[in-house]
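All protein chains but one are shown at their positions in the complex.
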Amino acid sequence: MKNIIEILKGIINIIKQLLKDPIGRIGFIGVFIIVLLSIFAPKIAPYDITEMFTKSKLVSPNGEFIFGTDNFGRDVFSRIIYGAKVSLQVGIISVGISATFGYIFGIVAGYFEGVVDSIIMRFMDVLFAFPSILLALFIVSVLGPSLGNTMIAIGIVNTPVFTRTVRASVISVKSMEYITSAKSIGLKPINIILKHITPNILAPFTVQATLALSGAILTEASLSFLGLGIQPPDPSWGSMLSESRKYMERAPWLAIAPAVFIICTILSFNILGDSLRDVLDPKLKL
Amino acid sequence: MENILEVKNLNIDLITEKGNKKLIDNVSFNVGKKQSYGIVGESGCGKSITALAVMQLLSFPLKTSGGEINFHSEKESVNILSLKKNEIRKIRGKEISMIFQEPMTALDPIFTIERQIIEALKFHTDLNKKDMSDMALQMLKKVGIPRAEEILKEYPHQLSGGMLQRIMIAIALICKPKLLIADEPTTALDVTIQAQILDLMNELKTSFDTSIIMITHDLGVIAETCEKVAVFYAGQIVEETDVVTLFHNTAHPYTSGLLKAVTSLGDKSKNLFTIPGMVPAGGHMPKGCRFEERCNKKMKICKDKSPELIEIADGHKCRCWLYAESGDN
(Lines give C-alpha, C1' and ligand atoms only; values in the text may rest on other atoms or scores of the structure.)
Protein backbone atom coordinates (compact mmCIF):
# COMPACT_ATOMS: atom_id res chain seq x y z
CA MET A 1 0.00 0.00 0.00
CA LYS A 2 2.78 2.35 1.01
CA ASN A 3 4.54 1.58 -2.24
CA ILE A 4 1.49 2.40 -4.33
CA ILE A 5 1.17 5.76 -2.65
CA GLU A 6 4.84 6.43 -3.31
CA ILE A 7 4.50 5.50 -6.96
CA LEU A 8 1.44 7.75 -7.28
CA LYS A 9 3.37 10.57 -5.66
CA GLY A 10 6.17 10.00 -8.14
CA ILE A 11 3.78 10.13 -11.07
CA ILE A 12 2.16 13.34 -9.81
CA ASN A 13 5.61 14.80 -9.37
CA ILE A 14 6.55 13.92 -12.94
CA ILE A 15 3.35 15.48 -14.27
CA LYS A 16 4.01 18.63 -12.25
CA GLN A 17 7.43 18.93 -13.81
CA LEU A 18 6.07 18.23 -17.28
CA LEU A 19 3.65 21.10 -16.85
CA LYS A 20 6.46 23.46 -15.87
CA ASP A 21 8.04 23.14 -19.31
CA PRO A 22 5.93 25.00 -21.92
CA ILE A 23 6.58 22.42 -24.63
CA GLY A 24 5.95 19.54 -22.25
CA ARG A 25 2.68 21.23 -21.35
CA ILE A 26 1.56 21.15 -25.00
CA GLY A 27 2.38 17.46 -25.32
CA PHE A 28 0.79 16.54 -22.02
CA ILE A 29 -2.39 18.50 -22.66
CA GLY A 30 -2.65 17.10 -26.19
CA VAL A 31 -2.40 13.53 -24.97
CA PHE A 32 -4.70 14.29 -22.06
CA ILE A 33 -7.41 15.60 -24.43
CA ILE A 34 -7.15 12.51 -26.64
CA VAL A 35 -7.44 10.26 -23.59
CA LEU A 36 -10.51 12.21 -22.40
CA LEU A 37 -12.07 12.00 -25.86
CA SER A 38 -11.66 8.25 -26.02
CA ILE A 39 -12.92 7.64 -22.47
CA PHE A 40 -15.96 9.86 -22.75
CA ALA A 41 -16.65 9.18 -26.43
CA PRO A 42 -20.30 8.10 -25.92
CA LYS A 43 -20.97 11.27 -23.89
CA ILE A 44 -19.23 13.67 -26.23
CA ALA A 45 -20.33 12.32 -29.58
CA PRO A 46 -23.51 14.13 -30.63
CA TYR A 47 -24.79 11.23 -32.74
CA ASP A 48 -24.56 7.48 -32.90
CA ILE A 49 -21.73 6.43 -35.15
CA THR A 50 -23.89 4.15 -37.25
CA GLU A 51 -26.84 6.48 -37.49
CA MET A 52 -27.29 7.41 -41.15
CA PHE A 53 -28.90 10.69 -42.04
CA THR A 54 -29.94 9.63 -45.49
CA LYS A 55 -31.13 13.07 -46.39
CA SER A 56 -27.84 14.74 -45.66
CA LYS A 57 -25.08 12.73 -47.29
CA LEU A 58 -21.70 14.39 -47.84
CA VAL A 59 -22.80 17.57 -46.16
CA SER A 60 -19.97 20.03 -45.61
CA PRO A 61 -19.21 21.16 -42.02
CA ASN A 62 -21.96 23.28 -40.53
CA GLY A 63 -23.67 24.00 -37.21
CA GLU A 64 -25.41 20.67 -37.12
CA PHE A 65 -22.55 18.45 -38.25
CA ILE A 66 -19.34 20.14 -37.09
CA PHE A 67 -17.12 18.09 -39.37
CA GLY A 68 -19.76 17.34 -41.95
CA THR A 69 -21.11 13.93 -42.91
CA ASP A 70 -19.83 11.08 -45.03
CA ASN A 71 -21.25 9.26 -48.02
CA PHE A 72 -23.69 7.31 -45.84
CA GLY A 73 -24.76 10.46 -44.07
CA ARG A 74 -22.98 9.55 -40.83
CA ASP A 75 -21.65 12.33 -38.58
CA VAL A 76 -17.87 12.62 -39.10
CA PHE A 77 -17.28 14.32 -35.74
CA SER A 78 -18.86 11.44 -33.81
CA ARG A 79 -16.88 8.92 -35.78
CA ILE A 80 -13.64 10.84 -35.12
CA ILE A 81 -14.36 10.78 -31.37
CA TYR A 82 -14.97 7.04 -31.43
CA GLY A 83 -11.93 6.64 -33.67
CA ALA A 84 -9.81 8.22 -30.95
CA LYS A 85 -10.75 5.33 -28.70
CA VAL A 86 -9.70 2.78 -31.29
CA SER A 87 -6.48 4.54 -32.16
CA LEU A 88 -5.48 4.95 -28.53
CA GLN A 89 -6.39 1.37 -27.72
CA VAL A 90 -4.37 0.05 -30.63
CA GLY A 91 -1.47 2.33 -29.78
CA ILE A 92 -1.26 1.50 -26.09
CA ILE A 93 -1.89 -2.22 -26.30
CA SER A 94 0.37 -2.88 -29.26
CA VAL A 95 3.15 -0.76 -27.77
CA GLY A 96 2.60 -2.60 -24.51
CA ILE A 97 3.15 -5.89 -26.32
CA SER A 98 6.25 -4.79 -28.17
CA ALA A 99 7.68 -2.92 -25.17
CA THR A 100 7.30 -5.93 -22.90
CA PHE A 101 8.86 -8.39 -25.32
CA GLY A 102 11.45 -5.87 -26.44
CA TYR A 103 12.46 -5.17 -22.84
CA ILE A 104 12.79 -8.84 -21.94
CA PHE A 105 14.66 -9.82 -25.10
CA GLY A 106 16.81 -6.69 -25.00
CA ILE A 107 17.80 -7.12 -21.35
CA VAL A 108 18.61 -10.79 -21.78
CA ALA A 109 20.60 -10.18 -24.96
CA GLY A 110 22.44 -7.16 -23.62
CA TYR A 111 23.15 -8.39 -20.12
CA PHE A 112 24.15 -11.97 -20.78
CA GLU A 113 25.63 -11.52 -24.27
CA GLY A 114 27.27 -14.52 -25.91
CA VAL A 115 25.21 -17.19 -27.65
CA VAL A 116 21.84 -16.04 -26.22
CA ASP A 117 22.51 -12.59 -27.57
CA SER A 118 23.41 -13.93 -31.02
CA ILE A 119 20.28 -16.06 -31.25
CA ILE A 120 17.91 -13.31 -30.11
CA MET A 121 19.46 -10.68 -32.29
CA ARG A 122 19.58 -12.81 -35.42
CA PHE A 123 15.89 -13.58 -34.96
CA MET A 124 15.17 -9.87 -34.56
CA ASP A 125 17.21 -9.14 -37.68
CA VAL A 126 14.97 -11.52 -39.60
CA LEU A 127 11.86 -9.70 -38.36
CA PHE A 128 13.54 -6.41 -39.10
CA ALA A 129 14.37 -7.40 -42.64
CA PHE A 130 10.75 -7.15 -43.78
CA PRO A 131 9.20 -3.73 -44.31
CA SER A 132 7.03 -3.30 -41.23
CA ILE A 133 3.78 -2.74 -43.07
CA LEU A 134 4.39 -5.87 -45.14
CA LEU A 135 5.04 -7.92 -42.03
CA ALA A 136 1.95 -6.53 -40.34
CA LEU A 137 -0.10 -7.30 -43.45
CA PHE A 138 1.22 -10.84 -43.45
CA ILE A 139 0.45 -11.43 -39.78
CA VAL A 140 -3.03 -9.95 -40.03
CA SER A 141 -3.86 -11.97 -43.11
CA VAL A 142 -2.74 -15.14 -41.31
CA LEU A 143 -4.62 -14.36 -38.11
CA GLY A 144 -7.60 -12.81 -39.84
CA PRO A 145 -8.57 -9.13 -39.78
CA SER A 146 -9.87 -7.89 -36.44
CA LEU A 147 -8.99 -5.20 -33.92
CA GLY A 148 -7.25 -7.69 -31.60
CA ASN A 149 -5.18 -9.22 -34.35
CA THR A 150 -4.20 -5.80 -35.63
CA MET A 151 -2.82 -4.99 -32.21
CA ILE A 152 -0.91 -8.27 -32.02
CA ALA A 153 0.52 -7.73 -35.49
CA ILE A 154 1.66 -4.19 -34.74
CA GLY A 155 3.09 -5.41 -31.43
CA ILE A 156 5.17 -8.07 -33.15
CA VAL A 157 6.34 -5.70 -35.85
CA ASN A 158 7.63 -3.18 -33.30
CA THR A 159 9.37 -5.70 -31.05
CA PRO A 160 12.74 -5.68 -32.87
CA VAL A 161 13.00 -1.91 -32.56
CA PHE A 162 12.49 -2.11 -28.81
CA THR A 163 14.86 -5.04 -28.48
CA ARG A 164 17.57 -3.13 -30.26
CA THR A 165 17.09 0.06 -28.29
CA VAL A 166 17.05 -1.81 -24.99
CA ARG A 167 20.02 -4.00 -25.86
CA ALA A 168 22.14 -1.08 -27.01
CA SER A 169 21.32 0.91 -23.87
CA VAL A 170 21.97 -2.09 -21.63
CA ILE A 171 25.37 -2.63 -23.19
CA SER A 172 26.35 1.00 -22.75
CA VAL A 173 25.03 1.17 -19.18
CA LYS A 174 26.67 -2.15 -18.35
CA SER A 175 30.09 -0.74 -19.09
CA MET A 176 29.57 2.02 -16.53
CA GLU A 177 31.55 1.68 -13.37
CA TYR A 178 28.51 1.80 -11.12
CA ILE A 179 27.48 -1.56 -12.50
CA THR A 180 30.87 -3.01 -11.58
CA SER A 181 30.38 -1.29 -8.24
CA ALA A 182 27.00 -2.96 -7.78
CA LYS A 183 28.57 -6.32 -8.60
CA SER A 184 31.42 -5.76 -6.19
CA ILE A 185 28.94 -4.91 -3.47
CA GLY A 186 27.44 -8.34 -3.99
CA LEU A 187 24.11 -7.61 -5.67
CA LYS A 188 22.33 -10.44 -7.46
CA PRO A 189 22.05 -10.09 -11.25
CA ILE A 190 18.28 -9.63 -11.01
CA ASN A 191 18.76 -6.69 -8.64
CA ILE A 192 21.44 -5.19 -10.84
CA ILE A 193 19.05 -5.41 -13.77
CA LEU A 194 16.05 -4.02 -11.92
CA LYS A 195 17.65 -1.37 -9.74
CA HIS A 196 20.65 -0.20 -11.70
CA ILE A 197 20.22 -0.98 -15.35
CA THR A 198 16.47 -0.47 -15.82
CA PRO A 199 16.26 3.07 -14.38
CA ASN A 200 19.20 4.10 -16.51
CA ILE A 201 17.73 2.82 -19.77
CA LEU A 202 14.34 4.30 -18.98
CA ALA A 203 15.00 7.50 -20.90
CA PRO A 204 15.67 5.96 -24.33
CA PHE A 205 12.98 3.38 -23.58
CA THR A 206 10.29 5.97 -22.87
CA VAL A 207 11.18 7.98 -25.91
CA GLN A 208 11.09 4.83 -28.00
CA ALA A 209 7.67 3.98 -26.52
CA THR A 210 6.12 7.32 -27.43
CA LEU A 211 7.59 7.16 -30.90
CA ALA A 212 6.31 3.62 -31.31
CA LEU A 213 2.92 4.72 -30.03
CA SER A 214 2.57 7.23 -32.80
CA GLY A 215 3.99 4.71 -35.23
CA ALA A 216 1.44 2.14 -34.09
CA ILE A 217 -1.43 4.57 -34.59
CA LEU A 218 -0.08 5.22 -38.04
CA THR A 219 0.30 1.51 -38.85
CA GLU A 220 -3.25 0.87 -37.68
CA ALA A 221 -4.35 3.67 -39.98
CA SER A 222 -2.46 2.09 -42.86
CA LEU A 223 -3.85 -1.37 -42.14
CA SER A 224 -7.38 -0.02 -41.91
CA PHE A 225 -6.72 2.01 -45.00
CA LEU A 226 -5.92 -1.27 -46.77
CA GLY A 227 -9.02 -2.81 -45.29
CA LEU A 228 -7.19 -5.15 -42.93
CA GLY A 229 -7.51 -3.29 -39.69
CA ILE A 230 -10.68 -2.54 -37.87
CA GLN A 231 -13.77 -3.71 -39.69
CA PRO A 232 -16.75 -1.56 -40.70
CA PRO A 233 -18.92 -0.12 -39.47
CA ASP A 234 -16.58 0.60 -36.49
CA PRO A 235 -14.64 3.76 -37.21
CA SER A 236 -10.93 4.29 -36.94
CA TRP A 237 -9.01 7.27 -38.23
CA GLY A 238 -7.19 5.12 -40.72
CA SER A 239 -10.29 3.53 -42.17
CA MET A 240 -12.00 6.90 -42.34
CA LEU A 241 -9.06 8.26 -44.24
CA SER A 242 -9.21 5.26 -46.50
CA GLU A 243 -12.86 5.71 -47.28
CA SER A 244 -12.50 9.44 -47.86
CA ARG A 245 -10.26 8.82 -50.83
CA LYS A 246 -13.13 8.27 -53.21
CA TYR A 247 -14.73 11.60 -52.33
CA MET A 248 -11.55 13.63 -52.07
CA GLU A 249 -12.71 16.27 -54.52
CA ARG A 250 -16.35 16.46 -53.52
CA ALA A 251 -15.87 16.24 -49.80
CA PRO A 252 -12.32 17.05 -48.69
CA TRP A 253 -13.42 17.37 -45.02
CA LEU A 254 -13.72 13.60 -44.93
CA ALA A 255 -9.94 13.36 -45.34
CA ILE A 256 -8.94 16.49 -43.45
CA ALA A 257 -10.62 15.65 -40.15
CA PRO A 258 -8.97 12.25 -39.51
CA ALA A 259 -5.66 13.44 -40.99
CA VAL A 260 -5.53 16.42 -38.64
CA PHE A 261 -6.35 14.19 -35.68
CA ILE A 262 -3.69 11.66 -36.62
CA ILE A 263 -1.09 14.41 -36.98
CA CYS A 264 -2.03 16.12 -33.72
CA THR A 265 -2.02 12.86 -31.78
CA ILE A 266 1.34 11.75 -33.11
CA LEU A 267 2.81 15.19 -32.51
CA SER A 268 1.47 15.27 -28.94
CA PHE A 269 2.93 11.87 -28.15
CA ASN A 270 6.30 12.75 -29.64
CA ILE A 271 6.49 16.02 -27.76
CA LEU A 272 5.44 14.28 -24.57
CA GLY A 273 8.15 11.68 -25.10
CA ASP A 274 10.81 14.31 -25.56
CA SER A 275 9.96 16.27 -22.46
CA LEU A 276 9.46 13.07 -20.48
CA ARG A 277 13.05 12.16 -21.21
CA ASP A 278 14.24 15.47 -19.80
CA VAL A 279 12.04 15.16 -16.73
CA LEU A 280 13.29 11.65 -16.02
CA ASP A 281 16.93 12.73 -16.09
CA PRO A 282 18.01 13.64 -12.55
CA LYS A 283 20.98 15.58 -13.92
CA LEU A 284 18.66 18.22 -15.29
CA LYS A 285 16.95 18.67 -11.93
CA LEU A 286 18.24 21.19 -9.49
CA MET B 1 62.69 41.37 -21.23
CA GLU B 2 60.47 41.92 -24.22
CA ASN B 3 57.01 40.48 -24.00
CA ILE B 4 55.44 38.27 -26.60
CA LEU B 5 52.02 38.18 -25.01
CA GLU B 6 50.32 40.67 -22.75
CA VAL B 7 47.00 39.78 -21.25
CA LYS B 8 45.30 42.82 -19.73
CA ASN B 9 42.20 42.69 -17.52
CA LEU B 10 40.80 39.67 -19.25
CA ASN B 11 37.26 38.76 -18.30
CA ILE B 12 35.45 35.63 -19.44
CA ASP B 13 31.76 35.04 -18.83
CA LEU B 14 29.66 31.93 -18.89
CA ILE B 15 26.33 32.76 -20.47
CA THR B 16 23.39 31.07 -18.78
CA GLU B 17 19.66 31.56 -18.85
CA LYS B 18 19.84 33.10 -15.41
CA GLY B 19 22.42 35.65 -16.41
CA ASN B 20 26.14 35.66 -16.92
CA LYS B 21 28.62 34.12 -14.52
CA LYS B 22 32.08 35.58 -14.43
CA LEU B 23 34.58 32.74 -14.72
CA ILE B 24 37.71 34.82 -15.27
CA ASP B 25 37.87 38.03 -13.31
CA ASN B 26 40.32 40.71 -14.45
CA VAL B 27 43.28 38.50 -15.16
CA SER B 28 46.48 40.19 -16.36
CA PHE B 29 49.85 38.66 -17.06
CA ASN B 30 52.75 38.98 -19.46
CA VAL B 31 54.74 36.25 -21.14
CA GLY B 32 58.28 37.21 -22.15
CA LYS B 33 60.03 36.19 -25.34
CA LYS B 34 61.57 32.70 -25.01
CA GLN B 35 60.10 32.46 -21.56
CA SER B 36 58.26 29.45 -20.21
CA TYR B 37 55.32 30.69 -18.24
CA GLY B 38 53.40 28.35 -15.99
CA ILE B 39 49.73 28.60 -15.07
CA VAL B 40 48.87 26.33 -12.19
CA GLY B 41 45.55 25.76 -10.49
CA GLU B 42 42.93 23.17 -9.71
CA SER B 43 40.09 22.10 -11.96
CA GLY B 44 37.61 24.87 -12.57
CA CYS B 45 40.01 27.68 -11.69
CA GLY B 46 39.81 28.99 -15.26
CA LYS B 47 43.32 28.16 -16.43
CA SER B 48 42.24 26.28 -19.55
CA ILE B 49 39.65 28.81 -20.70
CA THR B 50 42.26 31.55 -20.36
CA ALA B 51 44.41 29.60 -22.82
CA LEU B 52 41.47 29.09 -25.16
CA ALA B 53 40.80 32.83 -25.07
CA VAL B 54 44.39 33.47 -26.20
CA MET B 55 43.69 31.32 -29.26
CA GLN B 56 40.22 32.89 -29.65
CA LEU B 57 38.83 29.40 -29.34
CA LEU B 58 36.11 30.13 -26.82
CA SER B 59 32.72 29.09 -28.04
CA PHE B 60 29.20 29.50 -26.72
CA PRO B 61 28.33 29.61 -23.80
CA LEU B 62 31.75 31.08 -23.02
CA LYS B 63 32.54 34.63 -24.05
CA THR B 64 35.22 37.19 -23.35
CA SER B 65 33.58 40.21 -21.82
CA GLY B 66 36.45 42.61 -21.57
CA GLY B 67 40.17 43.15 -21.62
CA GLU B 68 42.89 42.82 -24.18
CA ILE B 69 45.21 40.07 -25.30
CA ASN B 70 48.11 41.73 -27.10
CA PHE B 71 50.33 39.48 -29.14
CA HIS B 72 53.63 40.86 -30.43
CA SER B 73 54.89 38.95 -33.42
CA GLU B 74 57.95 39.99 -35.39
CA LYS B 75 55.95 41.99 -37.85
CA GLU B 76 53.25 43.60 -35.81
CA SER B 77 51.39 43.80 -32.56
CA VAL B 78 47.75 42.83 -32.47
CA ASN B 79 44.97 42.57 -29.95
CA ILE B 80 43.78 39.04 -30.48
CA LEU B 81 40.33 39.75 -29.09
CA SER B 82 39.66 42.35 -31.79
CA LEU B 83 40.74 40.15 -34.70
CA LYS B 84 38.27 38.85 -37.25
CA LYS B 85 37.90 35.14 -37.84
CA ASN B 86 40.06 35.03 -40.96
CA GLU B 87 42.74 37.14 -39.27
CA ILE B 88 43.00 34.92 -36.20
CA ARG B 89 43.24 31.85 -38.42
CA LYS B 90 46.47 33.20 -39.85
CA ILE B 91 47.89 33.41 -36.35
CA ARG B 92 46.60 30.09 -35.05
CA GLY B 93 48.99 27.30 -35.87
CA LYS B 94 51.55 29.68 -37.34
CA GLU B 95 52.32 32.20 -34.64
CA ILE B 96 50.60 30.57 -31.69
CA SER B 97 49.88 26.88 -31.48
CA MET B 98 48.47 24.65 -28.83
CA ILE B 99 48.75 21.10 -27.56
CA PHE B 100 46.08 19.41 -25.55
CA GLN B 101 45.69 16.95 -22.72
CA GLU B 102 44.32 14.02 -24.69
CA PRO B 103 46.50 13.22 -27.69
CA MET B 104 44.26 10.25 -28.45
CA THR B 105 41.27 12.43 -29.23
CA ALA B 106 43.11 15.46 -30.59
CA LEU B 107 44.18 13.64 -33.74
CA ASP B 108 41.77 12.64 -36.47
CA PRO B 109 41.59 8.84 -36.68
CA ILE B 110 40.97 8.65 -40.42
CA PHE B 111 44.08 10.48 -41.66
CA THR B 112 47.70 9.40 -41.67
CA ILE B 113 50.15 11.12 -39.38
CA GLU B 114 51.85 12.68 -42.40
CA ARG B 115 48.67 14.26 -43.63
CA GLN B 116 47.90 15.73 -40.23
CA ILE B 117 51.35 17.25 -39.88
CA ILE B 118 51.26 18.69 -43.38
CA GLU B 119 47.82 20.20 -42.92
CA ALA B 120 49.19 23.18 -41.01
CA LEU B 121 51.95 23.72 -43.57
CA LYS B 122 49.47 23.70 -46.43
CA PHE B 123 47.48 26.48 -44.87
CA HIS B 124 50.33 28.68 -43.77
CA THR B 125 53.05 28.20 -46.42
CA ASP B 126 53.35 27.74 -50.18
CA LEU B 127 55.78 24.84 -50.08
CA ASN B 128 55.40 22.03 -52.58
CA LYS B 129 54.37 18.58 -51.53
CA LYS B 130 57.85 17.08 -51.49
CA ASP B 131 59.21 19.85 -49.28
CA MET B 132 56.31 19.51 -46.90
CA SER B 133 56.87 15.76 -46.57
CA ASP B 134 60.53 16.37 -45.91
CA MET B 135 59.72 18.92 -43.25
CA ALA B 136 57.28 16.54 -41.61
CA LEU B 137 59.93 13.85 -41.51
CA GLN B 138 62.53 16.22 -40.08
CA MET B 139 60.06 17.36 -37.47
CA LEU B 140 59.24 13.83 -36.37
CA LYS B 141 62.92 13.12 -35.95
CA LYS B 142 63.33 16.27 -33.89
CA VAL B 143 60.60 15.20 -31.47
CA GLY B 144 62.40 11.91 -31.04
CA ILE B 145 60.17 9.50 -32.91
CA PRO B 146 61.91 6.29 -33.95
CA ARG B 147 61.20 4.78 -37.40
CA ALA B 148 59.95 8.21 -38.50
CA GLU B 149 59.58 7.25 -42.18
CA GLU B 150 57.21 4.41 -41.36
CA ILE B 151 55.27 6.29 -38.73
CA LEU B 152 54.43 9.05 -41.20
CA LYS B 153 52.31 6.53 -43.09
CA GLU B 154 50.56 5.17 -39.99
CA TYR B 155 47.28 6.10 -38.36
CA PRO B 156 46.77 7.45 -34.84
CA HIS B 157 45.28 4.24 -33.42
CA GLN B 158 48.48 2.36 -34.23
CA LEU B 159 50.50 4.53 -31.85
CA SER B 160 50.78 4.85 -28.08
CA GLY B 161 49.77 7.91 -26.06
CA GLY B 162 53.36 9.05 -25.59
CA MET B 163 54.06 8.82 -29.31
CA LEU B 164 50.86 10.68 -30.16
CA GLN B 165 51.77 13.48 -27.78
CA ARG B 166 55.15 13.77 -29.54
CA ILE B 167 53.29 13.98 -32.83
CA MET B 168 51.00 16.67 -31.41
CA ILE B 169 54.11 18.60 -30.44
CA ALA B 170 55.52 18.09 -33.94
CA ILE B 171 52.31 19.45 -35.48
CA ALA B 172 52.32 22.39 -33.10
CA LEU B 173 55.92 23.31 -33.86
CA ILE B 174 56.03 22.67 -37.60
CA CYS B 175 55.39 26.30 -38.52
CA LYS B 176 57.90 27.47 -35.90
CA PRO B 177 55.37 29.38 -33.79
CA LYS B 178 56.49 32.13 -31.45
CA LEU B 179 54.25 30.88 -28.68
CA LEU B 180 53.26 27.35 -27.73
CA ILE B 181 50.38 26.79 -25.33
CA ALA B 182 50.48 23.40 -23.64
CA ASP B 183 47.27 22.55 -21.80
CA GLU B 184 48.07 19.72 -19.36
CA PRO B 185 50.26 18.05 -21.98
CA THR B 186 51.34 15.19 -19.73
CA THR B 187 48.32 14.62 -17.49
CA ALA B 188 47.02 11.69 -19.52
CA LEU B 189 50.46 10.07 -19.73
CA ASP B 190 52.37 7.73 -17.46
CA VAL B 191 55.20 9.10 -15.32
CA THR B 192 58.00 7.62 -17.36
CA ILE B 193 56.43 8.94 -20.57
CA GLN B 194 55.71 12.27 -18.86
CA ALA B 195 59.41 12.53 -18.06
CA GLN B 196 60.25 11.95 -21.73
CA ILE B 197 57.80 14.59 -22.92
CA LEU B 198 58.85 17.24 -20.38
CA ASP B 199 62.50 16.74 -21.31
CA LEU B 200 61.57 17.04 -24.97
CA MET B 201 59.68 20.28 -24.38
CA ASN B 202 62.58 21.78 -22.47
CA GLU B 203 64.94 20.88 -25.30
CA LEU B 204 62.66 22.17 -28.03
CA LYS B 205 62.14 25.46 -26.26
CA THR B 206 65.81 26.27 -26.67
CA SER B 207 66.17 24.89 -30.17
CA PHE B 208 63.04 26.60 -31.51
CA ASP B 209 63.22 29.88 -29.55
CA THR B 210 59.59 29.48 -28.60
CA SER B 211 57.80 30.90 -25.61
CA ILE B 212 55.71 28.37 -23.77
CA ILE B 213 52.61 28.72 -21.64
CA MET B 214 52.41 25.56 -19.57
CA ILE B 215 49.02 24.94 -18.03
CA THR B 216 48.93 22.28 -15.36
CA HIS B 217 47.55 21.25 -12.01
CA ASP B 218 50.84 19.61 -11.11
CA LEU B 219 53.36 21.73 -9.23
CA GLY B 220 56.00 19.13 -10.07
CA VAL B 221 55.58 19.87 -13.78
CA ILE B 222 55.88 23.58 -13.01
CA ALA B 223 59.08 23.02 -11.04
CA GLU B 224 60.55 21.03 -13.91
CA THR B 225 59.71 23.29 -16.82
CA CYS B 226 58.79 26.88 -15.96
CA GLU B 227 60.60 30.12 -15.26
CA LYS B 228 57.66 32.23 -14.21
CA VAL B 229 54.41 31.06 -12.66
CA ALA B 230 50.91 32.36 -12.06
CA VAL B 231 48.73 30.56 -9.52
CA PHE B 232 45.04 30.65 -10.40
CA TYR B 233 42.27 30.28 -7.86
CA ALA B 234 38.56 30.63 -8.64
CA GLY B 235 39.10 32.72 -11.77
CA GLN B 236 41.75 35.05 -10.40
CA ILE B 237 45.51 35.12 -10.21
CA VAL B 238 46.39 34.88 -6.53
CA GLU B 239 50.16 34.82 -6.86
CA GLU B 240 52.66 35.45 -9.63
CA THR B 241 56.42 35.20 -9.41
CA ASP B 242 59.47 33.34 -10.66
CA VAL B 243 59.51 29.63 -10.03
CA VAL B 244 62.19 29.55 -7.33
CA THR B 245 60.49 32.24 -5.29
CA LEU B 246 57.20 30.43 -5.64
CA PHE B 247 58.60 27.27 -4.12
CA HIS B 248 60.97 28.81 -1.59
CA ASN B 249 59.42 32.11 -0.69
CA THR B 250 55.77 31.35 -1.04
CA ALA B 251 53.47 34.23 -0.17
CA HIS B 252 49.83 33.27 -0.68
CA PRO B 253 48.25 30.86 1.81
CA TYR B 254 46.65 28.91 -1.06
CA THR B 255 49.96 28.33 -2.81
CA SER B 256 51.64 27.30 0.39
CA GLY B 257 48.74 24.99 1.16
CA LEU B 258 49.10 23.31 -2.21
CA LEU B 259 52.83 22.97 -1.73
CA LYS B 260 52.43 21.55 1.74
CA ALA B 261 49.85 19.07 0.50
CA VAL B 262 52.37 17.86 -2.06
CA THR B 263 55.49 17.87 0.08
CA SER B 264 53.91 16.31 3.14
CA LEU B 265 53.19 13.25 1.01
CA GLY B 266 55.59 10.54 2.04
CA ASP B 267 56.06 11.76 5.59
CA LYS B 268 54.06 9.18 7.44
CA SER B 269 54.74 10.59 10.88
CA LYS B 270 52.24 13.36 10.33
CA ASN B 271 48.82 13.64 8.89
CA LEU B 272 48.78 14.89 5.35
CA PHE B 273 48.40 18.64 5.18
CA THR B 274 45.01 19.47 3.78
CA ILE B 275 43.21 22.56 2.64
CA PRO B 276 39.72 22.14 4.06
CA GLY B 277 36.53 22.72 2.09
CA MET B 278 36.06 23.30 -1.60
CA VAL B 279 36.54 25.95 -4.26
CA PRO B 280 33.53 28.31 -4.31
CA ALA B 281 31.22 27.52 -7.19
CA GLY B 282 31.14 29.84 -10.19
CA GLY B 283 28.49 32.50 -9.83
CA HIS B 284 28.48 32.30 -6.04
CA MET B 285 31.68 34.15 -5.37
CA PRO B 286 32.04 35.59 -1.89
CA LYS B 287 32.23 39.31 -1.43
CA GLY B 288 35.65 39.19 0.20
CA CYS B 289 38.66 37.06 -0.60
CA ARG B 290 37.68 33.95 -2.56
CA PHE B 291 40.01 31.77 -0.53
CA GLU B 292 38.85 33.15 2.82
CA GLU B 293 36.66 30.18 3.77
CA ARG B 294 39.50 27.69 3.38
CA CYS B 295 42.35 29.86 4.58
CA ASN B 296 44.23 29.14 7.78
CA LYS B 297 45.47 32.70 8.10
CA LYS B 298 42.24 34.58 7.59
CA MET B 299 41.60 37.88 9.26
CA LYS B 300 38.52 39.98 9.77
CA ILE B 301 38.99 42.05 6.64
CA CYS B 302 39.21 38.98 4.38
CA LYS B 303 35.51 38.29 4.64
CA ASP B 304 34.45 41.82 3.83
CA LYS B 305 36.78 43.04 1.18
CA SER B 306 38.44 41.38 -1.76
CA PRO B 307 42.22 41.92 -1.81
CA GLU B 308 43.99 43.27 -4.90
CA LEU B 309 46.89 41.63 -6.69
CA ILE B 310 49.79 43.79 -5.47
CA GLU B 311 53.53 43.67 -5.89
CA ILE B 312 54.98 42.56 -2.56
CA ALA B 313 58.59 42.29 -3.73
CA ASP B 314 60.40 42.81 -7.00
CA GLY B 315 58.53 40.71 -9.56
CA HIS B 316 56.46 38.98 -6.90
CA LYS B 317 52.74 39.65 -6.90
CA CYS B 318 50.25 38.34 -4.39
CA ARG B 319 46.54 38.78 -3.74
CA CYS B 320 46.28 38.63 0.04
CA TRP B 321 45.52 41.00 2.89
CA LEU B 322 48.52 39.67 4.82
CA TYR B 323 50.76 41.68 2.54
CA ALA B 324 48.65 44.76 2.04
CA GLU B 325 49.94 48.02 3.50
CA SER B 326 48.00 48.94 6.59
CA GLY B 327 46.96 52.35 5.24
CA ASP B 328 45.80 50.85 1.99
CA ASN B 329 42.11 50.80 2.69
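Order of writing sets the labels: A and B. Residues in every chain begin at 1.
Here is the rule we go by: a residue touches a chain if its C-beta (ideal position, glycine included) is under 8 Å from a C-beta of that chain, and two chains touch if they have at least 3 such contacts.
Simple rule for what comes next: contacts and distances are computed from a predicted model.
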* Asked: UniProt name of the unshown chain, from "NADH-quinone oxidoreductase subunit", "Oligopeptide/dipeptide ABC transporter ATP-binding protein", "Cation acetate symporter" or "Carbon monoxide dehydrogenase, medium subunit"?
  -> "Oligopeptide/dipeptide ABC transporter ATP-binding protein"
* **Per the touch definition above, residue among B:Ser43, B:Ser59 or B:Asn86 touching the missing chain** => B:Ser43
* To do: Quick one: say which of A:Gly10, A:Pro46, A:Pro131 or A:Pro199 touches the chain that got left out.
  => A:Pro199
* Asked: Among the options B:Leu198, B:Ala251, B:Cys289 or B:Cys302, which residue touches the chain absent from this view?
  -> B:Leu198
* Extract the touching residues of chain B with respect to the undisplayed chain. => 42-43, 146, 160, 162-163, 190-196, 198-199, 217-224, 226, 243-244, 246-248, 257-259, 261-268, 271-276, 278, 294
* Would you write out the residues of chain A that touch the absent chain, in ascending order? => 176-178, 180-188, 191, 195-196, 199-200, 282-283, 285
